[in-house]
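Omission of a single protein chain aside, the complex is shown with its protein chains in their original locations.
Right, chain A next:
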Amino acid sequence: MTAAPEPLLVATDLRKAYGPTPALDGAELTVRAGEVVAVMGPSGSGKSTLLHCLAGIVTPDSGDVRYRGQQMSLMSDGERSALRRTDFGFVFQFGQLVPELTCLENVAMPLRLAGRRRKDAEALAATWLERLEVTDLAGKRPGEVSGGQGQRVAVARALVGAPRVVFADEPTGALDSLNGERVMRLLTDAAHDTGAAVVLVTHEPRVAAYSDREIVVRDGKSRDMERAA
């Protein structure tokens, strides 16, 4: 039996309130390299807040998030921003591509922000567009492509920088079944090939079925469903 890979992200006893409303109330989660973890739960259960805490976008009121052993709350804003650029990739429900840039420029953007030359960045971005089966969109702007195509461009952008963790918040929420499944298949195949872990927030069981395991968040508390089985 092979030993489980070292945890990449470990969240312990996370608590976060927005005003009097607790969003997280002792949530926990461990993410290992190369695995796809689905975070499920009813609307307002705290699953997006959990994702934002894990990604260092939101600071929890108490509790601890460690990325590769390093406590994220002890990092400066600049260090957390750098981490998000170099080690994390993001896919959101509505793509959130920059409308003024072409699809190729959107995908190349994380590399450009990391200091890569335009030519190199766009060459690598083109290979990712090809991998996500949207090569023909390279010169188009986000407003000229369909929702499903835009999400595939967003997945390419999330993976182009070879992140260790991809955070996907309802990545298929705005797509029909066929397009949603295509995006999920391409995202999970690419993540498995590159060894990236995926934290996938979804309320759709058929999307969660692309994961390796599942965490359910209810009333700000998490439950590892491996232990429920």
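We take it that a contact is a pair of C-beta atoms (placed from the backbone, for glycine too) under 8 Å apart; a residue touches a chain by one contact, two chains touch by 3 or more; residues count from 1.
Convention: contacts and distances are computed from a predicted model.
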item	value
Hidden chain of the complex, named as in its UniProt record, picked from "DNA-binding transcriptional regulator, PadR family", "Carboxyltransferase domain-containing protein", "Acetolactate synthase" or "Urea ABC transporter permease subunit UrtC"	"DNA-binding transcriptional regulator, PadR family"
Selected from A:35, A:105, A:122 or A:214 as touching the chain missing from the view	A:214
Interface with the undisplayed chain - residues on chain A	42, 185, 204-206, 208-212, 214, 216, 218, 223, 225-226, 228-229
